[in-house]
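First, the structure itself, so that you have it in front of you.
Of the protein chains in this complex, all but one are displayed in their positions.
So that you can tell them apart, the chains are marked A, B and C in the order they are listed, and the count of residues begins at 1 in each.
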Amino acid sequence: MPEMLKEILKNLVSKPATVNYPFVKPEPLPATRGALSWDMDRCDQCQDCERVCPSMAIKVLPEEKRVEYQPFKCLFCFLCIDNCMQQAISNSTTLTAPGYEKRVEVFEIKKQ
Amino acid sequence: MKLMTKARLKSPWVLHFDTGSCNGCDIEILAALTPKFDAERFGIVNIGDPKQADILLITGPANHRNKTVLKNLYDQMPEPKLVMAIGECACSGAIFHNCPNTLGGVDKVVPVDVYVPGCAARPEQIVDGVVLALQKLAEKSEQLEKKEKKGE
Amino acid sequence: MSSHNTATIQKEYTVFPFGPQHPVLPEPIQLRFTLDEEKIVDVVPQLGYVHRGIERAAELNDYKRNIYLCERVCGICNYIHGMTYCRVIEDLTDTEVPERAKYLRIIWQEMGRLQSHLLWLGLFADAIGFESLFMQIWRDREIILTLNEKTNGHRIHLSTNAIGGARKDIDASLAKEYRKDLELVREKIKVLEPVFYKDKSFRQLTEGKGILPKNQANFMGAVGPTIRGSGIPQDMRTLDPTCKALDFKPVVYESCDSYARTLVRFDEVFQSIELINKALDQMPDGPILNKNEKFPEGTTIVRTEQPRGELIYYVEGNGTNKLSRVKIRTPTGANIPSLVSMLIGHELPDIPVIVHSIDPCISCTERYVQVKKEAS
Partner (left out) sequence: MTQEIDMALRVLYVLSAPILAGLLTGIDRKLTARMQSRMGPPLLQPFYDLIKLWGKEPFITNNIQPTLAFGYLAFTVTGISLIALQEDLLFILYTVLIADVCLAVAAYSTKSPYSNLGGKRELLAMLSIEPIMVLTAIGVHLITGSFQISSIFAYPTPLIFILPAALAVQVIVLVIDMKKSPFDISGSSHAHQSLVRGVYTEFSGYTQALVELGHWLKVYFTMSLIALFWAQNFLIGGAIAFVLFFVAILIDNLYPRLDWKDMLKTSWTFGFIMILVNLIVIVVFKVI
């Protein structure tokens, strides 16, 4: 007797396990490691994040007063968040969106 | 929308090739095909044959040995075709940026249409990427049809 | 010794390339089969398609960054790779790991094993054409991945390793969820027990295929479920005092074939769930991270048990922030000679069964470079 029979018939009559993803968006879990952003009011351009980044996705340019972040190089390990003394880096639970090009996100300090 | 374009959008068959990723993205591609995400809803079938595939999914940073294989696979795929780089290392090398035997991103070997970020790219992101890729496929399909008309 | 009769008719052999791109192997390895009709006469594995040079990169990096590089040696058993690297550095810098962190490591290590074994059981089912079983197991595996995401924020790469402990903690409410979800997984996998133990067609496909006798397994240096399927209780977790405290005993099957290797993995799923539950119960309170800013000096070896077998990290430190040598020996690399010896004499339809029975993880394997001497 084939042993899967019971399971298969059960699946056939019960609801599919599929999340109809792009049409139904489930609530993101609070711990999800999503896209990063820099709060430039807090950032003091210390380059700590650049130093710890394992994949060199962050470039801090103190002279030009900006941070260049490459989401297509980032590992989402969140070492930068853990190591930021100023707590200038924050994450969201939204995932980084795919794109036709490799974007570079630039965060600049507003000129006074 | 024309029938042919619509059919092309509804049935993207994918070919998966690993160019040296850590397997994280590969298993997530497989996870995208399994019940929870079920990519077959969009007509996606994981076909093992480059001659019958529409979208080439590449994971991994590409190295000197597999770049010829990758190029071969790309050349064997018939038009209209698309290339998706899945995961950070396929996009730009990421963690393998200073590994001596990697090229740092598959776009150095074949033209890439859609970049999917994430380490490893999640099934949600892969599905989003496919949706983006389909928009590009529609453009390509229309261009191809115009070309055919001109040819006649 | 086999005697070669030169008088026999010259047979025509087909060379059948299996890979580098092939649906049965998601990863690029080429196995060149020489076939006599459908019978395998010879196999030559060709590696190098996923060689990235991780060991060299690990010498170029700052030693702290290497945790993340080592995690990406293999995405399936990423946690154990990172953990082993951390343990090596802790050895070299004399860092004491807090007791709670040790238990956390056991939990995540077993979560990795659980995820990997379920993945393998599914892939194996897919390789033998049993699509419904594949889908069923992968559906249930999602529960574990969601659990991973709840604690660490990602389904696959946990990234919770830190030298001297762990980066994240499991609090009481999470521990409750762990227990609940693991019970759910246990129930769902338990339902599939008759398929693995009784199903005639499944047994027919795996029993007697890819036999690796006990002495051969020892001689070829097989590791992990491959050697445990041949009746040798070799498991690196028995060397770990924390694991010992949870009275861990390796799963062993005696029949030496693909079926035994399947059952070893199937039983280890339940064993892992049990271990996690025990670790959650016995986990003491306290700090989870002990920071030590010393640079590694000296040499050391750490052996841990990956889902696929024994993993060895050998590291030489020189008192600076860069290491002078990192050598990683992964289980699949150790199992490939056994695989070749298993395959010869079998038929073409058995290839997926036997190749999958060692759970090949090629991205783990490829770190060494073969240097060929050119004939001058």
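Please note the rule applied: a contact is a pair of C-beta atoms (placed from the backbone, for glycine too) under 8 Å apart; a residue touches a chain by one contact, two chains touch by 3 or more.
The structure displayed is predicted, hence computed values, not measured ones.
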In the complete complex, the chain left out here touches which of the visible ones?
A, B, C
Chain not shown: contacting residue from B:Lys10, B:Lys108 or B:Lys146
B:Lys10
Of C:Met83, C:Leu114, C:Ala127 or C:Leu147, which sits in contact with the chain we cannot see?
C:Ala127
Contact residues on subunit B toward the hidden chain run 3-4, 6-8, 10-11, 34-35, 38, 40-43, 45-49, 51-52, 54, 76, 78-80, 141
For subunit C, the residues touching the chain missing from this view
14-17, 22-24, 38, 125-133, 135-136, 139, 201-202, 204-205, 347-349, 351-352
If you put the missing chain back, which residues of subunit A would it touch?
2, 4-5, 8, 11-12, 14, 16-18, 20
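The rule is simple: only the chains that are shown with their structure count from here on.
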With chains as vertices and touches as edges, which is it: line, ring, star, complete or other?
complete
Tally the contacting C-beta pairs at the A-C interface and at the A-B interface, and name the larger one.
A-B
Length of the line joining the C-alpha centres of subunit A and subunit B, rounded to whole Å:
21
Give the residues of subunit B touching no fewer than two other chains, as numbers and ranges.
35-36, 95, 119, 122
If you look at subunit C, which of its residues touch at least two other chains?
61, 68-69, 139, 142, 154, 157
Taking the complex as given, what residues does subunit A use to touch subunit C?
2-4, 7-8, 11, 17, 29, 31-33, 52, 54-55, 75-79, 82
Using the touch definition up top, name the residues of subunit C that touch subunit A in the complex.
61, 64-65, 67-69, 132-133, 136, 139, 142, 146, 149-154, 157, 159, 167, 191-192, 194-195, 198-199, 201
In their shared complex, at which residues does subunit B touch subunit C?
15-28, 30-31, 34-36, 46, 48, 50, 60-61, 63, 65-66, 69, 73, 89, 95-96, 98-102, 119-120, 122
